[in-house]
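All protein chains but one are shown at their positions in the complex.
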Amino acid sequence: MQFETISETQISKTKQLFTVHSPLIHCMTNDVVQTFTANILLAIGCSPAMVIEPEEAEQFAAIADGVLINVGTLTSDRQSAMRLAVYSARHAQKPWVLDPVAVGTLQFRTQFCRELLKLNPTAIRGNASEIMALAGSSQGGRGVDSLNTPNDALPAAQALAREVNTMIVISGEVDYVTDGHRTIAITGGHPIMTRVVGTGCGLSAAVTAACALPGDRLLNIANTCAIMKQAGEIAKRNCRGTGSFIPEFLDALSQ
Amino acid sequence: MQFETISETQISKTKQLFTVHSPLIHCMTNDVVQTFTANILLAIGCSPAMVIEPEEAEQFAAIADGVLINVGTLTSDRQSAMRLAVYSARHAQKPWVLDPVAVGTLQFRTQFCRELLKLNPTAIRGNASEIMALAGSSQGGRGVDSLNTPNDALPAAQALAREVNTMIVISGEVDYVTDGHRTIAITGGHPIMTRVVGTGCGLSAAVTAACALPGDRLLNIANTCAIMKQAGEIAKRNCRGTGSFIPEFLDALSQ
Partner (left out) sequence: MQFETISETQISKTKQLFTVHSPLIHCMTNDVVQTFTANILLAIGCSPAMVIEPEEAEQFAAIADGVLINVGTLTSDRQSAMRLAVYSARHAQKPWVLDPVAVGTLQFRTQFCRELLKLNPTAIRGNASEIMALAGSSQGGRGVDSLNTPNDALPAAQALAREVNTMIVISGEVDYVTDGHRTIAITGGHPIMTRVVGTGCGLSAAVTAACALPGDRLLNIANTCAIMKQAGEIAKRNCRGTGSFIPEFLDALSQ
């Protein structure tokens, strides 16, 4: 299979777009990654805001430049608020992104993710097991960990992207970004990124911001994956363990 | 206009009061800044506790030395618990502080903040847009970001402070602390502080602790603003980006 690749020039251009446009991102995300997600968006020059009360979520989704829906610690209250936010974003023609954390194994979120799929998310970001479970081709991972490789998930991702008219990011050792017609492969990064909570969820937030940028959306998303992978490599070189990886990663993103 | 200023000796005295009295602060704050808020209070020698269940919040507000109400991720459940905590703090004559995050734009929290205003918060801490929106003189900021300068907000803050009999902190490039009669100006700090989530919310928690100290309350609040700004300057000098700013900031506060 033939994949598009990306150049350093293109990556730099997306970096610059983040700081010039500074998209305001409405994050409806899980309890575990709230701070890290906000700091990742701030580091790349975007403006995060977490708004969760149903009426406010509906109102804010139309004001913000993009909405992130991450089902990591879904509850029925949050589900109601997320639904309103998605309807509102669609009505206001704002992009919204689904992060289907641990979909497959857990029934409540799996049902909700399938419901959201019908509302045509602008983009979806998950690990290989999550994307396969969302596409109905596997049972999901072990908790939040993937049991499959991005290569395993690519055919299902491409088919699902065409079916739902969305862009899908499978993140892992190689990230694939596909709309079902074009597929971009992004190499790099480091396994230590899976030993720090929130790097995947943070990528989903950054992908939401990428969807709010002008220009080639698939390319902006791919460049965002590259920005995160490169920051992970720099942080890995400078850190002495998973603890110092965190500030080093944000430092690399913010420079 | 003539502003009071503060001396290093005064700032040191407030620092010492924090460690001697170690006020126990009941934080009802947003999902994004819980950890950072707790670590900021611990770093300056105070004792944080987050208690949110309505009955417990009511009970704990009377036990703690001060209560922080931050509406960043307000929900109707939290609103009920916050109401009970405020009633309880007032009844027990304990100080309580309002942080009206993103007030103005979002209706649910705006209505709640106006309700709380009538209950005479001991102090209020917000950015310029938030203070202006609370006073009814603007529509609020862009998400959690201010679109105004502290100078823009000062007349409205002074009028509101007199009307509600409270002390208001407008934080920004210059912080102003006013009770409507006296106004203290605090310079310093660094713009990087706005690129790390929770520095403003953390200041509100520290201001709550300042309200629990003996002595000149307006001065203790102003000194607390200075303590945070100085820690921000030290952290900026020692950090290599927004990531390492965070541990450096807490290190500076804890030394």
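Read from first to last, the chains carry the letters A and B; within each, the first residue is number 1.
In this text, a contact is a pair of C-beta atoms (placed from the backbone, for glycine too) under 8 Å apart; a residue touches a chain by one contact, two chains touch by 3 or more.
Keep in mind it's a predicted model, so treat the numbers as computed, not measured.
Engineer: Which of these touches the unseen chain: A:Q10, A:T73, A:S137 or A:N151?
Structural biologist: Only one listed residue reaches the unshown chain, and that is A:T73.
Engineer: Which of B:E8, B:E55, B:E115 or B:E163 sits in contact with the chain that's absent?
Structural biologist: B:E55
Engineer: Touching the hidden chain in the full complex, which residues of chain B are there? Just list them.
Structural biologist: Listed in rising order, the touching residues are 24, 31, 34-35, 38-39, 42-43, 47-53, 55-56, 59-60, 63-64, 77, 246-255.
Engineer: I need the residue numbers on chain A that touch the omitted chain, in ascending order.
Structural biologist: Residue positions of chain A that touch the missing chain: 30-36, 72-77, 102, 105-109, 142-145, 195-198, 239-244, 246-247.
FYI, only the chains that are shown with their structure count from here on.
Engineer: Between chain A and chain B, what is the separation of their C-alpha centroids in Å?
Structural biologist: The separation of the two C-alpha centroids amounts to 32 Å.
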